[in-house]
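See below for the structure under consideration.
Excluded from the complex is one protein chain; the other protein chains are retained at their positions.
Chains: A and B, in written order; residue numbering restarts at 1 for each.
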Amino acid sequence: MSIIRTIANDLTAIRERRPLVHSITNYVVMNVTANATLCIGALPIMAHADEEVEELVVVAGALVLNIGTLEPVWVDAMELAGKRANELGIPVILDPVGAGTTKLRIESSKRLLQSLDISLVRGNLGEVASLAGVASEVRGVESISASANADEIAQQFASVYGCTVAITGPVDIISDGRRTATIANGDVMLSRVVGTGCMCDVVVAAFASVQPDPLTAAVGGLTAFGIAGELAAHISGERPGTFAAEFMNALYALDEEAIMARAKVSLAEA
Amino acid sequence: MSIIRTIANDLTAIRERRPLVHSITNYVVMNVTANATLCIGALPIMAHADEEVEELVVVAGALVLNIGTLEPVWVDAMELAGKRANELGIPVILDPVGAGTTKLRIESSKRLLQSLDISLVRGNLGEVASLAGVASEVRGVESISASANADEIAQQFASVYGCTVAITGPVDIISDGRRTATIANGDVMLSRVVGTGCMCDVVVAAFASVQPDPLTAAVGGLTAFGIAGELAAHISGERPGTFAAEFMNALYALDEEAIMARAKVSLAEA
Partner (left out) sequence: MSIIRTIANDLTAIRERRPLVHSITNYVVMNVTANATLCIGALPIMAHADEEVEELVVVAGALVLNIGTLEPVWVDAMELAGKRANELGIPVILDPVGAGTTKLRIESSKRLLQSLDISLVRGNLGEVASLAGVASEVRGVESISASANADEIAQQFASVYGCTVAITGPVDIISDGRRTATIANGDVMLSRVVGTGCMCDVVVAAFASVQPDPLTAAVGGLTAFGIAGELAAHISGERPGTFAAEFMNALYALDEEAIMARAKVSLAEA
């Protein structure tokens, strides 16, 4: 079965099983990522208190850890939830927002990567480069450039940390060290709305809750995401407020047919 | 005067008096519930610091306590604000989000129910069933099923806690132990957007700030809410991003005529 056929099937599986996606994420995006979770067909739950995260994650299909508006106490909760998820075989997605900009962010990301068995790291080029130890320029939460190409950085990251990584950008690169996939879906309007990267996280998490192979789950989530972006931009044009609403509409309406017709995925083995 | 006529009058009273609704609520919905408060004609205020909640609540027409992204320190603030509201006769609405999923949530809900004089609890079937001590299945923040019907659960809850309760769902059930109302307004699209339950809380709170009878206030808020949902869905169809915006438009445009023409309320005394 082709990977695109698998993605289409996984989308249907999400809509049938309605997995819970537990997010411990940042304040800026909580509402939009919860809506994206719902639109792709999963159920969002946002909870971050030390006192309950281990109890809640038990029913989740996937766990998202996103350090966007980081506080050390939240990292403690992420670690508690992540350890419990690991015991139960629930996939854990880490978004190291802004890694490379401050010590707190790089250390928190590394702490989570070392203490947990992370299924997938999703970030921009600068964030992933920083964690992989490659020189790069990060500006706030925006990645500017890096001294190596994205392919190499992804492969180096995967080999250093032993987990799958997705670098999102105009072309998304996903590597598990052995296989590398690229996705050419998406639209520049996705960079005109806040929190689209964080919405990727939850869409990928929804796929990971029905698809055991992390690379296939990441490819699925990012392809679905990119196609929804294309369809939304087709309606909105260069109007970011309209695009934000149309993106939710497109994610909700996405079906196997759109995946099969529009996916631009290539997969190579090292 | 019929209850529907009263609801229509109360809507006009909200728009004339512009009561303040003080919410101590969860991060996910703060923006949308503040907008819903404004659209129904009240003024939102969101503040949760121990140091100021007692001072702020004094000017409020109603207080909303919502435990969606719960932390114990927020429950302390809820208790402080609630006690002050009780002293002043300001109605307090409690939304026990996710009660039944974790110990923290059930204990926090019970603590607030025991230490405060709550006017109204609004929740889904699973949340209310859990607090009423009825076996039920809750999945994250979504209610799945319960071993008794909603009517019985509502009545049991009202008799256990001595306060009015509203169980929202396809048909809303409101009971104060003596009277039971049902509301058949609403649209399935309300379940396709995050935070609609929490938006109910603030709309009900706006009604409670002009209507002393908690059951009538709850019926008013939920009827207004449901009708706005119907009108919005009529425009948006199955597009959740569009629905979210149209819902605010509909709530803002809602008038006595729409209430009188569309309300599907029935009221029975035990």
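One rule holds for everything that comes next: a residue touches a chain if its C-beta (ideal position, glycine included) is under 8 Å from a C-beta of that chain, and two chains touch if they have at least 3 such contacts.
Just so we're clear, the structure is a prediction, and the values are computed from it rather than from any experiment.
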item	value
Touch criterion as defined above, residue of B:I45, B:V171 or B:L267 at the omitted chain	B:I45
Identified contact with the non-displayed chain, of A:E16, A:E238 or A:D255	A:E238
Subunit A residues that touch the omitted chain in the full complex	26-29, 31-32, 68-72, 98, 101-105, 139-142, 192-195, 238-242, 244-245
On subunit B, residues whose C-beta touches the chain left out of the figure	20, 22, 27, 30-31, 34-35, 38-39, 43-49, 51-52, 55-56, 59-60, 244-249, 252-253
